[in-house]
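Only one protein chain is missing; all other protein chains are in place.
== chain A ==
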Amino acid sequence: MMIHVTDQTGQEHALEGLEGWRVMEVIRDWGLDIKAECGGAMSCATCHVYVDPAWTDAVGAPSDEEEDMLDSVGDVKSNSRLSCQILCSDALDGLKLTLAASASKDA
């Protein structure tokens, strides 16, 4: 499956995602600017992304715990998600998202 990620500078990247991997891991392993400080334990919100409106339904809504974690970033939008909480699957092949400023390593 492929994920299309726009980074904080506006550059687009097509990344190959592996079924069952977290989207955060794919973005991190491809070397884009994502801090993902807690490694996916939903304790940091430094893997914050905006899901392209065409994909919000397919990706689904954040859990209550994820909403709580999103409180710790100042740039939340209605399509905000933590990318460590989205699993790669064939149903998400072509997923488009944008890295939030607050996910940057030096934020």
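The rule is short, and it goes like this: a contact is a pair of C-beta atoms (placed from the backbone, for glycine too) under 8 Å apart; a residue touches a chain by one contact, two chains touch by 3 or more; residues count from 1.
The criterion applied here is as follows: contacts and distances are computed from a predicted model.
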{"item": "Listed names \"Sugar ABC transporter permease\", \"Ferredoxin--NADP reductase\", \"CRISPR-associated exonuclease Cas4\" or \"YeeE/YedE family protein\", with the criterion being the UniProt name of the chain not displayed", "value": "\"Ferredoxin--NADP reductase\""}
{"item": "Residue touching the undisplayed chain, where the options are A:Met1, A:Cys38 or A:Ala58", "value": "A:Cys38"}
{"item": "Residues belonging to chain A that touch the chain removed from view", "value": "35, 37-38, 41, 43-44, 46, 67-68, 70-76, 101-102, 107"}
